[in-house]
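Okay, structure first, notes after.
Not every chain of the complex is shown here; the ones you see sit where they belong.
For reference, chains read A and B in written order, and residue numbers begin at 1 within each chain.
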Amino acid sequence: MERPRHQGMAKNTYMRWRLPLVCLLWEVAMIVLFGVFVRFGPEADAHWEEEKKELNLTSDMENDFYFRYPSFQDVHVMIFVGFGFLMTFLKRYGFGAVGFNFLLAAFGIQWALLMQGWFHSFKNGKILIGVENLINADFCVGSVCIAFGAILGKTSPIQLLVMTLFQVTLFSVNEYILLNLLHVKDAGGSMTIHTFGAYFGLTVTRILYRPNLEQSKDKQGSVYHSDLFAMIGTLYLWMYWPSFNSAISEHGDSQHRSAINTYCSLAACVLTTMAFSSMLQKKGKLDMVHIQNATLAGGVAVGTSAEMMLTPYGSLIVGSISGIVSTVGYVYFTPFLESRLHIQDTCGIHNLHAMPGLIGGIVGAITAAAATEDVYGKEGFIKAFDFTGEYQTRTPSVQGGFQAAGIVVSLLVAFVGGAIVGGILKLPIWGDAAAENCFEDEVYWEVPEDEESDAYHMHNPDKPASP
Amino acid sequence: MERPRHQGMAKNTYMRWRLPLVCLLWEVAMIVLFGVFVRFGPEADAHWEEEKKELNLTSDMENDFYFRYPSFQDVHVMIFVGFGFLMTFLKRYGFGAVGFNFLLAAFGIQWALLMQGWFHSFKNGKILIGVENLINADFCVGSVCIAFGAILGKTSPIQLLVMTLFQVTLFSVNEYILLNLLHVKDAGGSMTIHTFGAYFGLTVTRILYRPNLEQSKDKQGSVYHSDLFAMIGTLYLWMYWPSFNSAISEHGDSQHRSAINTYCSLAACVLTTMAFSSMLQKKGKLDMVHIQNATLAGGVAVGTSAEMMLTPYGSLIVGSISGIVSTVGYVYFTPFLESRLHIQDTCGIHNLHAMPGLIGGIVGAITAAAATEDVYGKEGFIKAFDFTGEYQTRTPSVQGGFQAAGIVVSLLVAFVGGAIVGGILKLPIWGDAAAENCFEDEVYWEVPEDEESDAYHMHNPDKPASP
């Protein structure tokens, strides 16, 4: 049964050979590279039984699996259900939101295991992986999910796969510069994940600017139930964010502290978001866009500092501010970015990830600079900032400076990388839809006849109303 | 685009200045009080590195974080997704259900950290928090979510914030009396969370009785998809309830046992609920209201006794009975409460929390009174009931008596507190909606044009049917 929708096929969105080709090519490459490079790390290898004895470990509990696996699963849910459903708010792009997020994340984690592995887990020609690598791969892909938010509804799945390939690569380079060369702390990724991911995505969407996008304006809104689906994404991101920020912190008090700080920051963020959502609307009504997004800014904004001695009240302050900044962003900045800077940001990642990411980087730099042995204890101080080896003599204020440098580097890599990748994605070979077909699942998906179309048929006198 | 809905604005529901004011005032107070009082507990503080050595801890695994964090996350999901989505069953109140639950819980956990902290974690002028405090704060807020179920759709967000402030306070006082003065066991909160929360909420809704509520009767039902959204809430509550009841039990066998007992009780509860749902309906069809709610009564009813040696078959019996009582309650008691006692209980919390909570308290008292050293082992017996220090000589039967006293105290605090708080909420300054606008998101939320309104427009000859 054909639906008389505007199928103004000015552009060729036919995926039949292109999408399979890219998917299979990518996957074959992964298999070959994994075959050459990837092996189990010592704690996942059957030899661990022997190694345990050499290391005098008395309990299987000492396996890193038990320290990190619960957090890993929470992060995994955030990437696939959290980001996936958060983007289902559009009335006719639910399949694309959750399905393409699934596709790009599933590919991205494989490529991230390799890229991050070469930089961080490479020994004797092999990448040795364990649960921490899985978390880091999910983190890396998180930055792609963020960028996806800016271009949601306007790109083909092939473009997303191409972008994922490049963005994961750039993420890993940037992460290496920050963590290894600058020796910066960023366990929850305010800089590496959010600032980088968001400004990368914003640059890409700027390059891909569509002047006629108002042609699909009727599809840029939500419907009642799509807003509830999006709340599933929101709540899973919100609830599991303490796991996100603590997942790769040091064992013990660091993980514990990260979770508490993030919990506090997020709680405060909800209240200021609600306050400003109501205050900035003429009729004083709450806006689901703010509740779905700005309530999460508190998690982003303590991404760097959560594992530090930020303290619970410090977290409340950071969370409160970021909720305000994010909500104000949705009301004033997003329209401004679109009309003046030609940045079409579907999900408003500038408000949810870019600005709170910057706040997070800055708060991290300040918190690091303010650290003292008194507050951390002598050993805790060294452990918290890993002031060992060549960094033995680094002072907190110098560390704060390097943290700040990390923000700048992340921004640079995001802008330059985003511009180049945006240019590549602009090539007319990737099968993106025409402006009037944006935000519409029918372009790339088999869409079932549904309630809406039932309603349509009611005007059709030769069809019975009841399906 | 205006919708010609009944906006009989007899009441002023304008939130623009009132809601932001309350939210921001509350949050500023939290920041100040956290600043003065709240610090990291020893296991979340960077000094733990040193303390570990003093305590001769050989592994980071001994940090309480690893004993409780997975359960904490499950509880967190129950509070925000579980309760939030459970209440989305109403056809036009999904935003309010999930959004206001989000708001009150996010505020409540902050205030609970303080209130419970002063009672239980106060040392040298500071409240020292760790993962157990986060769980307890979530628990405390759980009782507010329960009370919210009674007044769902009939109150303004400001009323909810005011109620949360008072209810968290009363919860903490009641909890202190039970746990510290009466030395009662109640790890899963049959008394402190469910009995208290439900009777508090029922008293509040009695005070706020709306004689003309049938004016919004058309919105008190569900639609097909809202019932499915509600099932998300139901299932997450059901699946994670073993974590709820075991989250703050003693390490080791207690946590293990609590999870098993709860698992068994809930499984049995599903079968008796289905049986009675079919049996009590003339056509023998199952009713989603029962499946969404009464299946959970088994978790409530073992809240006190789950960590005791209730045994798996004991759990099956308790779960079976509570499923029956709860389902019967929905069919017979809820209409009776409304028509005779003027208690309008939107979600039927009397059936899901009040009666099963009482059952839970009684089962706990009996199980405690029946405890013997033979069943628990000499050391296990002391550990299970904490018969140390001044309680060294307490016998099981005396403990059973104190447990029963705990039920009575919880009821008293609920009734008296609920009456007072209900009186405060009755003041005409909080912006609640008129009776004909209850159960309607449009009062406090920006609601998108949706399928339904598309259908509406089809009668509008100057609009095309297809959106």
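Here, a contact is a pair of C-beta atoms (placed from the backbone, for glycine too) under 8 Å apart; a residue touches a chain by one contact, two chains touch by 3 or more.
These numbers come from a predicted model, not from an experiment.
Each chain in view is the same protein; 2 are placed here, and the whole complex, as held in this structure file, contains 3 copies.
Rule of thumb we're sticking to: only the chains that are shown with their structure count from here on.
Separation between the centroids of chain A and chain B, computed from CA atoms only, is 32 Å.
Residue ranges on chain A touching chain B, taken from their complex, read 4-5, 59, 61-62, 66-67, 70-71, 74, 91, 218, 221-225, 227-228, 231-232, 235-236, 238-240, 242-243, 251-257, 259-260, 263-264, 266-272, 274-276, 278-279, 281-288, 291, 295, 309, 311-313, 316-317, 320, 375-381, 383-384, 451-452, 455-456, 458-459. Taken in their complex, chain B has these residues touching chain A: 14-17, 19-21, 23-24, 26-27, 30-31, 34-35, 38-40, 43-50, 52, 59-61, 63-66, 69-70, 73, 76-77, 80-81, 84-85, 88, 94-95, 98-99, 102-103, 106-107, 109-110, 113, 129-131, 134, 157, 225, 229, 232, 444-452, 454-455, 458, 465-467.
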